[in-house]
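I'd like to ask some things about the structure below.
A single protein chain has been removed from this complex, and every other one stays in its place.
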Amino acid sequence: MTLTLGELAAQLGAEVHGDADCELHGVGVLHDAQPGQLSFLANPKYRKYLAATRASAVILSPDDVAHCPGNALVHANPYLTYARAAALLHPLHRPAAGVSEGAWVDPAADVHPTAHVAPGCVVEAGTVIAERAIVGPNCVVRRNSRIGAGTRLVASVTLCADTQVGQGCVLHPGVVIGGDGFGLAPDGQGRWERVPQLGRVVIGDDVDIGANTTVDRGAIGDTVIHDGAKIDNLVQIAHNVEIGEGSAIAGCTGISGSSKIGRHCTLAGGVGLVGHIELTDNVHVTGFSMVTRSIDEPGVYAGGIPAISHAEWGRNFARIRKLDEMAKKIRTLEKQLAELAAQAGRGD
Amino acid sequence: MTLTLGELAAQLGAEVHGDADCELHGVGVLHDAQPGQLSFLANPKYRKYLAATRASAVILSPDDVAHCPGNALVHANPYLTYARAAALLHPLHRPAAGVSEGAWVDPAADVHPTAHVAPGCVVEAGTVIAERAIVGPNCVVRRNSRIGAGTRLVASVTLCADTQVGQGCVLHPGVVIGGDGFGLAPDGQGRWERVPQLGRVVIGDDVDIGANTTVDRGAIGDTVIHDGAKIDNLVQIAHNVEIGEGSAIAGCTGISGSSKIGRHCTLAGGVGLVGHIELTDNVHVTGFSMVTRSIDEPGVYAGGIPAISHAEWGRNFARIRKLDEMAKKIRTLEKQLAELAAQAGRGD
Partner (left out) sequence: MTLTLGELAAQLGAEVHGDADCELHGVGVLHDAQPGQLSFLANPKYRKYLAATRASAVILSPDDVAHCPGNALVHANPYLTYARAAALLHPLHRPAAGVSEGAWVDPAADVHPTAHVAPGCVVEAGTVIAERAIVGPNCVVRRNSRIGAGTRLVASVTLCADTQVGQGCVLHPGVVIGGDGFGLAPDGQGRWERVPQLGRVVIGDDVDIGANTTVDRGAIGDTVIHDGAKIDNLVQIAHNVEIGEGSAIAGCTGISGSSKIGRHCTLAGGVGLVGHIELTDNVHVTGFSMVTRSIDEPGVYAGGIPAISHAEWGRNFARIRKLDEMAKKIRTLEKQLAELAAQAGRGD
């Protein structure tokens, strides 16, 4: 889509510096943008590219206007403004409303006429698919599930029975919601017996779930993901977990059963949480950490094994690389001390 | 389904305390159960909820009967009894037998008339699907695979050619069985050449495999998962691995090629096993451990990197947080010793 700088400014609540009639057709990064593209400067380390950029306009903060030789769109939050501008210039592809030939929809499913169901989908009885929802190719929506207004299942998503998904969510390909939790009872004779997993998965509004991520249904109560939570690819969320509003979880992370993550938390990639613990609001866990106990103070936590504070970990971790040296120093001290003690004993 | 306490007791081999005619319609946790629901007490830390529970009956051990003001179902193993009671009160939904319209089944596939094949499935030639098996929506069963009696492929499961699955198994959505193992031969000139993966995956009876877990086919011989093994979500099982009877593997774990896990082992979440090692029976590995060598003694193993005993690791790991302090103490000792030695030399 083509928009002028002035039109963008009006829609984004930003201020134009330069030519408001300049036409923009797309976006590009500063050092690589072409004429006709809009770029942005959010990180000061890229300021060096500002002088030579070929972008037709740049989104930047008031502080950077002076450095910009060309057109600019000025806003206090350039990255957010870029995100919104890019969405305006590249509107989402919307397939036509209706159930496609090649989809298999049970007559007892309730699909809103403005929703889209693509070929290869299987939609079972008792399901509700709300207005403007998009169910992409080869998705499975099992019985008694509900998909909220405007939510998109991109493709090859599987919702098991009773799954509730709110409005405006995006579920990427390969996502599985509502598989059984890993609930096993030992029978005392070496066999595991399945514990029926009777809860549901309940997902709020504006939640994103990345490719091949899995969210298990609750054992008795529900697994709950609150509004605005964002989950990356290949994340495992076990039964009865609760993810607070606006929390973000990066790829390859695993959260064990019944753990609760507060609001506005972030977990970096490859994190592991043991079960039955609780993270309060505004807890940030750095990559590859294993969190083995509850955290009741907001802050940044890190560590190979228990989550310890970033500063504490940094100080100690650096020493791991000195361990061999430390051990040798101890041996030297022991020898010197023994000699000194012997001297003292001999009265040298 | 509704059952009386007396009917449940008879089916579960448990003893009724209180009203055997009390009707139960479902299950709930002690502190949250509603009238008409059955609850259980398996962990003493929840005993405090017993007095006030609204559940119509509680499954508990003989030791806890005295604490229970209402109806009880008494059994030495309350959690196992709960699992079985829940299965009786919430019987599995069974789709109608037969191949659905919307499934694509090769005429040279052998599907038992009591089995169910859902819409969107592709079942290739040479396949055998035994009695009462359920192949849920959008599954793929490639040529010469075999699915045993009563086994369920929940939805969107892919079995590659030649896969053998026993009886009474459950494969959750997104499971991939029989993809090629990661077998590569360097050609000496910087290229990797594929090593044909010619083995199969052979899965025993009563095996569960969680959502989006992958099990690779063997390179020459087979990858084998024995009876009663339970595998959680997003687990990777490489070519020629063998998982012993009744072993349980939690989510996000990866097992490298040709490693063997004994019987009745447990691996917690996020564990990694290098290739070509062997774990004897009854080995238990704690979360986020990397196991780099064979383990030939039963026991609990843990550790950030090599699997070391829980006690040994605990003692040492606590010290990591003291490393900075230890290094400073060594420096102090060195100084003090140098001073003392200088004194001694001077004969102070």
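Residue numbering begins at 1 within each chain, and the chains themselves are lettered A and B in the order written.
Quick note on the criterion: a residue touches a chain if its C-beta (ideal position, glycine included) is under 8 Å from a C-beta of that chain, and two chains touch if they have at least 3 such contacts.
The structure presented is a predicted model; accordingly, all values stated were derived computationally and were not measured.
Asks: Using the touch definition from the top, which of B:P91, B:P113 or B:P196 touches the missing chain?
Replies: B:P196
Asks: With the full complex in mind, choose from B:G120, B:G136 or B:G269 the residue touching the hidden chain.
Replies: In the full complex, the listed residue that touches the missing chain is B:G120.
Asks: For a quick check of understanding: of A:S56, A:T127 or A:S156, which residue touches the chain that isn't displayed?
Replies: Spelled out, the listed residue whose C-beta touches the missing chain is A:S156.
Asks: Which chain B residues touch the hidden chain?
Replies: Contacting residues on chain B, toward the hidden partner: 104, 120-122, 124, 138, 140, 142-143, 156, 158, 160-161, 174, 176, 179-180, 182-188, 190-196, 198, 212, 214, 216, 220-221, 234, 236, 238, 252, 254, 256, 272, 274, 290, 292, 304-305, 308, 312, 315-320, 322-323, 326, 329-330, 333, 336-337, 340, 343-344, 348.
Asks: Kindly note down the residues of chain A that lie in touch with the hidden chain.
Replies: Residues of chain A in contact with the hidden chain: 26-29, 32, 77, 79-80, 82-84, 86-87, 90, 93, 101-102, 118-120, 136-138, 154-156, 170, 172-174, 206, 208, 210-212, 228, 230, 232-234, 245-246, 248, 250-252, 263-264, 269-270, 287-288, 304, 317, 320-324, 326-327, 330, 333-334, 337, 340-341, 344.
In this text, only the chains that are shown with their structure count from here on.
Asks: Taking each chain's centre as the mean of its CA atoms, how far is chain A from chain B in angstrom?
Replies: Chain A and chain B have C-alpha centres separated by 25 Å.
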